[in-house]
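The structure is given below, and queries will be raised subsequently.
Right after this comes chain A.
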Amino acid sequence: MLEIVTFSLLNGVVYGLLLFMVSSGLTLIFSLMGVLNFAHASMFMLGAYFSYQLGRWIGFWPALVIAPLLVGAIGAAVERYGLRHVHRQGHVAEILFTFGLAYLIVEAVVMGWGRNPIENRVPAVIDFPAFQLFGTSYPAYKALMMAISVGMFAFLYLAFRRTRVGLIIRAALSHPEMVSALGHDVPRIFVLVFAIGSALAGLAGVIGGFALLTEPNMAAALGPIVFVVVVVGGLGSISGAFIASMLIGIVQTFAVALDYSLLDLFNVLRVSLGRDSPFYELAAVKIAQAAPLIPYLLLVAMLIVRPRGLLGTREA
Partner candidate 1 sequence: MSEAHESARSMLQLCDLHKRFGATPIIRGVSLDIREGERHAIIGPNGAGKSTLFNLISGLFSPSSGSIRLAGETIEGLAPFEIHRRGLARSFQVTNIFSRLSVYENIRCSVLWSLGYRYSFRHDVSKLRDANERTDRVLEQIGLAARRDVRAGILTYAEQRALEIGITIAGDARVILLDEPTAGMSRAEAARAVELIRSISSGRTLVIVEHDMGVVFDLADRISVLVYGEIVATDAPARIRENPTVQAAYLGTSLHA
Partner candidate 2 sequence: MSSASPGSGSSQRGRLRRWASQQRAWLIAIAILIVLPHVPGLDGNFGRSLLSQMGIAAVFALSYNLLLGQTGLLSFGHAVYFGLGGYAAIHLMRAINGGLAIPMPLVPIAGAGAGLFFGMLFGALTTRRAGVVFALISLGIGELVFAAMRILQGFSGGEEGITANRGLGPHPFGLTLGPQLQVYYVIAFWSILSAALMAAFLRTPVGRMCNAVRDNPERAAFIGYDPVRVRFVAFSVAAMFAGLAGGLHALNYEIVAAEAVGAGRSGAVLLMAYIGGVHHFFGAVLGAITITWLQVSLSDYTTAWQLYLGLFFMAAVLFAPGGLSGLLSMHRPILRTRAFLDVLKTYAIAAVPMLIAAVGAIMLLEMNYRRATQPDAGARIRLFALDLDTSTPWPWLAAILLLAIGALLFRRTRPLVERAWERAGAEARSAGASSEAAG
C-alpha cells in the first residue's frame, strides 16, 4: 500500500512538473501578449521528435540541449513572421492562427516521421535504476526528468529575478507601453518570450517523449490538459499554474492506480444495484478508467465554485 502511494506520488510529481513546464510557457506568453497559443503543445511534440532524431544522429546529451533550442527558434520564427501579422486583427484571429498552426505542425510531423508512434526509447545511458524503494527500483530517467525540471525552474527564476533582461520582461508583462516608451524594443521582447516559452515546452517534450508515447497525436492529447491547468490555476498566474499542474498530475496518477468503482462502494455498503438499472453502467466505471476525465471534471468544478481560477489575475 505504502509502496503504491509512494510510487504514485513520485510519478505524479514528475507528471505534474512536466505539465508545469509546458503550462508555464503558455502562461508566460499569454500574460505578456494576450495570445492563447494553441500551438504550444505542438512545441512539446516537436521537442520529442527533434530529440529523437538528433539523439540518433549525435547522441542523447547534445540532443537534450539542442532540441529545445531548435524549438525555441521555431517559436521565435512563428512570432516574428506569422503571429505578428495577425496581432492587429484581434485575439480571435490570433487564436485561430495558432489553431491552424497546430494543425499544420501535426501534418508536418507526419510528413517527417509518419503516422505511427516512433520508437523513442529511453537512451541506454540513462536507462538504469536510480534507487530502490520498497524493493522496487525507480528508473533513473524519471529522476533525471525531475532534476531537469527543477533545474530549469531554478534557472528561470534566477534569470527573471536577477538579470536585466528578466527585469525588462517582467516590466513588459504588466506595462508594455511604458517599457516601450522607455526605449526597449517591445516586439523584440515578444519574440524572446515566445522563444523561451516554446523552448520550455520543447524541453518538456524531450524528457516527456520517453514517458509518454511519441506520436503525431501527442500534442492533441496533452494540449487540452495544459489549457485546463491554465484555466484552473487562473489565467496569467504562474504560481496558479504550478498548483494546478501538481494537483492534476498527482490526482490523475493516483486515480490510475485505483481500481475501484462506485459499484464497489455500494457492495461495501451492502447496497445493491440491478444490472438493468440505467445507472449500473455509470456506477461500474472504475476510477482508473475515468482517470482521463479528471482534469476536465476539475475544470467544471472550478467553473462552478471559483470561475476566476485559483489565483487568477489577468482577464481575457
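On the choice of candidates, all candidates are chains of the complex that A comes from, given by their letters.
We adopt the following convention: a contact is a pair of C-beta atoms (placed from the backbone, for glycine too) under 8 Å apart; a residue touches a chain by one contact, two chains touch by 3 or more; residues count from 1.
Everything numeric in this text was worked out from a predicted model, so none of it was measured.
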For chain A, as assembled in this complex, the candidate in touch from 1 or 2: 2
Chain A residues touching candidate 2 - in the complex, by the definition given at the top: 30, 34, 36, 82, 85-86, 89, 91-93, 95-97, 99-101, 103-104, 107, 110-115, 220, 224, 227-228, 230-231, 235, 281-282, 285, 289-290, 292-293, 295-297, 299-300, 303-304, 307, 315-316
